[in-house]
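Coming up: chain A.
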Amino acid sequence: MNAEEPAESKAAITDRSAHLAGAEDAVLRCDELIAGYLPGVNILNGSDLYVKQAELIGIIGPNGAGKSTLLKAMFGLVNIRSGKVLLKGEDITNMKAHSLVSRGVGYVPQTNNVFPSLTIEENLEMGAFQVPGKFKERFEFVAELFPALAERRKQRAGSLSGGERQMVAMARALMTEPSVLLLDEPSAGLSPKLQDLVFIQAQQINKAGVTVIMVEQNARRCLQICHRGYVLDQGRNAYTGTGQQLANDPKVIQLYLGTLAKA
Partner candidate 1 sequence: GGGGDTATQTSQSAAPASSAPAAQGDGTLTLGTLLPQTGSLAFLGPPEFAGVDLALKEINEAGGVLGKPVAKFDTDSGDTTTNIASQSVDKLLAQKADAIIGAASSSVSESVIDKITGAGVVHFSPANTSDKFTTIADKGLYFRTSPPDKLQGRVLGDLVVADGNDTVGIMAMQDSYGTGLADQVQKTVTDGGAEVVERVDYDPKAADFSADVAKLKAKNPKGIVLIGFEETAKVVQELVKQGLPADKHKWYMVDGNTSNTNYIKMPKGTLDGVKGTIPGAAAPEEFQKKLLSVNKDLEDFSYAPESYDAANLIALAAEAAKSDAGVDIAAKLAEVSKGGEKCTSFKACVDLLKAGKDIDYEGVSGPVEFNEAGDPAVATIGIYQYGDDNKYATKALEYRTGNIAG
Partner candidate 2 sequence: MRRAVIAFTAFLGGLIFLLAVPAHADPADCQGLRGTLKLQGQPVNGAKISVTTEGGQPVEEVTSNAQGTWDVQVDEPGKYKVTLDPSSLPADSEVRGGSNVRTPTVYEGNCSTVLFALQPKAAPGAAPEDTGQSTFWEQAAQLTFEGVNLGLIIALGALGLSLIYGTTGLTNFAHGELITLGAVIAYAFNVGFGLQLIPAAIIAIIVSGALGYGQDRLFWGQLRKRGTGTIAMMIISIGMAILLRNLIQFFFGAQNDSYTDYNTQAGIEIGPISAAPKNLWAIGIELAVLIVVGIALMKTRTGKAARAVADNPALAASSGINVDRIIRIIWASGSAIAALAGIMLGLSQSLKFTMGQDILLLIFAGVTLGGLGTAFGALVGSLVVGIFIQVSTLWVPPELKSVGALAVLIIVLLFRPQGILGRRERIG
């Protein structure tokens, strides 16, 4: 399972330069990121990633692999110890999150992704913080997607159920129209019906030209819709390839996807 193992399938690549060959016109790219929370403990051990304009990228991997950390690092929420993050050629390493938002990056965290003491409506308003003028219009849009939220717009997010919170989080990210969207397990905790909605929505946004990076444990589903996927393990890229390649790679299936969903 470690990255040094010789590649058994087309999907697996271990060669950095080969991977980065396609990264010339990347919208967002990370070069050899090393990052962590506690002094002396690196969670990301030099992961590379790039995403091109209007691409949908999936990141999967075991729990604790560093997927969320990677997204956070890109978004300036975890301190990057070495390596670089570039957005459209601009170095945004360790830039504050709010300045990234104004550069058109959106992010849905995995946990703690709502403001509990604000109402649903206010949560969404915060989503549109930098573009207050658009609030009304966007609100109508997400209200249509998640009618459950519109009904309860005055309810405090802290009292919402797990799935309802997840809806709020997703809706919050949809309030701005970002050009790059980072989603950390957007479908977790949602009912199957809403999971569908989330995946379709992600695809739709992507179709409209938004670059999407999506971390998912609903891995099969994710690989199905993404253009390219990364398998992250222990803070490093273990495998990369197209979604199809990864989904059909026996090693990936055994280690990361399981066979349950196929049965």
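Here are a few things to note about the model shown:
Heads up, the rule we're going with is that a residue touches a chain if its C-beta (ideal position, glycine included) is under 8 Å from a C-beta of that chain, and two chains touch if they have at least 3 such contacts; residues count from 1.
Selection rule: all candidates are chains of the complex that A comes from, given by their letters.
All values reported here derive from a predicted model rather than from experimental measurement.
This complex pairs chain A in touch with one listed candidate out of 1 or 2: 2. The part of chain A that touches candidate 2 in the complex is made up of residues 75-77, 96-98, 101-102, 107, 109, 112-118, 122, 125-127, 129-130, 132, 156, 158-159, 172, 176.
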